[in-house]
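All protein chains but one are shown in place.
Chains here go by letter, A and B, matching the order in which they are written, and residues are numbered from 1 within each.
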Amino acid sequence: MTAHGIVADVLLGLAAAVVLVSSAGILIMRDAYQKLHYVAPVAVVAPVIVALAVLVQSGWTENSGETWLALLFMVIGGPFLAHATIRAARIREEGDWRSGAAQSGAGRGGPQGRPPDRHQPDRDAGDRDG
Amino acid sequence: MNSFVIAAIVMLLAAIPCGIVVVRGTAMDAVVAYEAVSSIVFMVLVLLAEGFRRSGEFELPVHLAVLLFGSGLVFVRFLERWL
Partner (left out) sequence: MTSRRPPGKAPFARRAGAWLAWWVLLMSFWVILDDSIATDELLAGAAAAAAAAFLAERVPYQAASRVRIRARWLAQALGLPGQVAGDTVIVFAALWRRLVRGEEPPSGFRRLPVRYGDDTPGGRTRRALLIGSKSIAPNSIAAGIDKDTDTMVIHQLVVNEGEAE
């Protein structure tokens, strides 16, 4: 077992652990807003670790070049996909993505800080724009 | 069987909880889980291509990485406006 092999194995183990924990988070967390926070480790963190493992194993070859090219698309597109998803979830639930958000420094949680339950009356109607 | 193939198998197992959410969750929960599964599939393809030492199979994850973004946006746009 070479040093490269050991480093690659450690990286692969780390990537697999990140994916397993994130997957558990997606299953366990309460709603789409909370679940979405566990997509970023799967879409950004783990692919970077996998790409590093491929680089350590193969060196700078066509394989690692293609992997890093694909990773570039993942890292650039992932955050904007998360942004579009949470915006769509907010519009779907509230009608406006701007409604109900607390100001910075206004404290944690609270009725304005939490997205309303689907089965409860909308308490943030007064904050809705337009 | 080398460590890359083992890691791919472990990641496929990690797709099971996401699959449960796709089946049993709300539409928005399912889209979130779908985005995670797409990323897991991307990594599995890279790991299997490296594990089996097949250079030609690295092109599929490149295409998937591009299409993953577009497919997610399609679902998100439909759920935002029409479904």
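One rule holds for everything that comes next: contacts are C-beta pairs under 8 Å (C-beta built on N, C-alpha and C of every residue); 3 or more make two chains touch, one makes a residue touch a chain.
Only a predicted model underlies this, so the values are computations on that prediction, with no experimental measurement involved.
*Asks:* Residue by residue, what part of subunit A touches the chain that was omitted?
*Replies:* Where subunit A meets the chain not shown: residues 18, 21, 24-25, 28-30, 33-34, 36-38, 40-41, 44-45, 62, 65-66, 69, 75-76, 78-80, 82-83, 86-87, 90, 97-98, 100-106, 108-110, 112-115, 129.
By definition in this document, only the chains that are shown with their structure count from here on.
*Asks:* Just how far, in Å, is the C-alpha centre of subunit B from the one of subunit A?
*Replies:* 13
*Asks:* Help me check something: in the complex, which residues belonging to subunit A touch subunit B?
*Replies:* Within the complex, subunit A touches subunit B at residues 5, 8-9, 12-13, 15-16, 19-20, 22-24, 26-27, 31-32, 35-36, 38-39, 42-43, 46-47, 50-51, 53-54, 57-58, 62-63, 66-67, 69-71, 73-74, 77-78, 80-82, 84-85, 87-89, 91-92.
*Asks:* In their complex, what parts of subunit B are in touch with subunit A?
*Replies:* Interface residues on the subunit B side: 3-4, 6-7, 10-11, 13-18, 20-21, 26, 28-29, 31-33, 35-36, 39-40, 42-43, 46-47, 49-50, 55, 58-59, 61-62, 64-66, 68-69, 72-73, 76-77, 79-80.
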